[in-house]
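Can you keep this structure in mind? I'll have questions shortly.
Here the complex is missing one protein chain, while the rest keep their positions.
Order of writing sets the labels: A and B. Residues in every chain begin at 1.
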Amino acid sequence: MDISLIGLAAPIIRGIFLGGLYVVIALGLSLVFGVMKLINVAHGDLVILGSYLAWAIMGWLGIDPFLSLVVGVPLFFVLGFFVQKFIINRTFRISLDAALIACFGISIIVQSLLQIIWTPFNRSLLTDYRLNTFAVGPVTIQLRYLLNFVGGLAVMIAVREFLRRTYMGRAISAASQNEPVAERMGINPKRVYSFAFAIAMACAAVAGVLQGLTFSFSPASGPPFLIISFGVIILGGLGSIAGTFIGGMIFGLTQTLGAYLSGGSMMIQMLAPYLLVFVVLSVRPQGIFGR
Amino acid sequence: MKIPRLTILAPIAALVVLALFPLIGVPLSWLNYLFSFFIYLALANMWNLLAGYTGLICLCPHAFIGLAGYTMAIGTQVGMPFQVGLIAGAAVAAIFALVISYPVFRMKGIYFAIGTLVLPEVLKQWFNYWSPVGTVYQGGGAGYSVIGLAGFSLENKYLLALAIAAAAIFAVYMILRSKLGLGLTAIRDNENTAASSGVNIFRLKLSVFLIAAFIMGIAGAAYFIHNPKIQPAGGFSISWLLLPLMATVIGGEGTEEGPIIGAAIVTFLRFLLADYGAWSLFIQGIILVGVVVAMPQGIAGLLRQVGAYRFPQKLFQAAEGKIRKT
Partner (left out) sequence: MSETAVLSIDGVRKSFGGIHAIQNITFEVRAGEVLGLMGPNGAGKTTLLNLIAGVYRPDSGRILFQGKDITRCAPHKTCHLGIARTYQIPQPFTDLLVRDNLMVAAKYGNKRGDTLELDEILDLVDLLKQKDTMAGDLLTVSLKRLELARALASNPILILLDEVAAGSTEAELPRILDITRQVREMGKTIILVEHVMKVMVEAVDRIIVIDKGEKIAEGTPGEVMKDEKVLAAYFG
């Protein structure tokens, strides 16, 4: 196997760019976890739902998937708001475990719904520019990877500014750090939860488009993304957006380098991130930047 | 002669009656239905033991089931008799549980849940590419068949499943009334206090985890004796997690009779919706969310709340009294 520096450059750059996708996916999960201490096990499936929605709108209206986000993002926002308000908030009154089980139920609902509507076969968001490549020095990179990176940065900045500059954003941050105190300052936790979940869903819509451009997907594609995004936020450290970014890069690199170093083995490519998640969970659950 | 309590006699009588079903000419479709019920019952009992009594929300039953099934299938492919394969499958599942317990039990709460969720996904991918034995048409995505089952009739399978379900119920019964049961309840209640009172949390959790893995493994392998083809998607299907989870939640987490009630309902649902493919899962998902939101204590919990057990309890006591007098 020929491992040259030039040879490594391509998977490294690709890995970093791919990381952008994982950042977008992980941000939604991170927001929900930070505020409610709940891992939404349906998160991966909701991202795939986003991919399917973009696919459907593309097929129906013939427009670019990014344009479909004009419909997708608000739709997902509203959907997330109501799911949190009517389902998950109710389960919090019972226990955190009940909320987890509810999320699992949602995961099953989404997965089976996708299968009913769109059959179990693989789909892709096929656009004209999907296969475009461009050159970075001697290395050719596919355009969609760059889009992931740009998308990742954009969403990350958007979310960070939202958390800093808007009332609801600051309320979400406050509740994430210390809910009882936030409550005493007049912040309604349940309302904050609903907005946080809504934003997470909006991120999932964007992630769905990016993901659909990068990989082919099927109704069962959700859980791998859940696991990876969980790994990202754990690795990056909870509560740290910068950490999520780094975490995303690391996971992207793990996949691309894993594929490259194993000579293109699909199995390694799929398993390497899982192994990383498992190792991080057992060795250093507070992550790199974590407190 | 000391007459044992009715609460022990009744289940034993039920067990005997059920065991006699094949002999008294009960229709084969019933046996088929009950076969599934017994398997689901064993799985639900174990999931309830982990989640309801130990506080371990284990999202990896399909890892144990798939592993056991594959062990048995591959075993029969190389000439192992399926009976041995059954035990071997359960053993492999338990060994797997042992190996992963060291990293996995370092994770608390939600981390544990996701940590366990990773495992079946990893195994699914692994078996998608792994082809240790057989022709080029076997292994990997195509999976394996279980062979050497000639002569093992439906009646035999039925009795096997009944034995497994009975063993599962018995195991839970004995554990809950033992020192282990007290320790588990303590752990679920307050882990720190339990530790400072001398409970070796890791060892107790491991014990339950191993028992659950073994019995889930054997139940899963038994299923694949009846449906003798295993593939990565089916063997490690999330449906195997949904099943005991749903049964436990609907029936009533943390109760002894809950999983039995829940398993009955889930079996009924599955047979009812069997022809509807993905709709079946969809409806089950909706029911799960509905129950968790509206009736989280499950049916058994509900019955307890409305005091539904008081009447049969009085009846039982009166009956016992009358029997003692004669």
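The rule is short, and it goes like this: contacts are C-beta pairs under 8 Å (C-beta built on N, C-alpha and C of every residue); 3 or more make two chains touch, one makes a residue touch a chain.
In this text the structure is predicted, and so the values were computed from the model without any measurement.
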For the chain omitted from this view, which of the shown chains does it touch?
B
Hey, which of B:G79, B:G151 or B:G198 is the one touching the hidden chain?
B:G198
Considering the whole complex, which of B:S29, B:N156, B:N190 or B:N227 touches the chain not shown?
B:N190
Full-complex contact with the absent chain, from B:L182, B:L302 or B:L315
B:L182
Subunit B residues touching the chain left out here are 179, 182-183, 185-186, 189-190, 192-201
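Here is the rule we use: only the chains that are shown with their structure count from here on.
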In whole angstrom, what separates the CA-based centres of subunit A and subunit B?
33
Residue ranges of subunit B touching subunit A (in the complex, touch as defined):
51, 57, 59, 102-104, 106-107, 109-111, 113-115, 117-118, 121-122, 125-126, 128-129, 233, 238, 241-242, 245, 249, 277-282, 284-286, 288-289, 292-293, 296
In the complex formed with subunit B, which residues of subunit A make contact?
37-39, 41, 87, 90-91, 94-98, 100-102, 104-109, 111-113, 115-116, 220, 223-224, 226-227, 230, 234, 266-267, 270-271, 274-275, 277-279, 281-282, 285
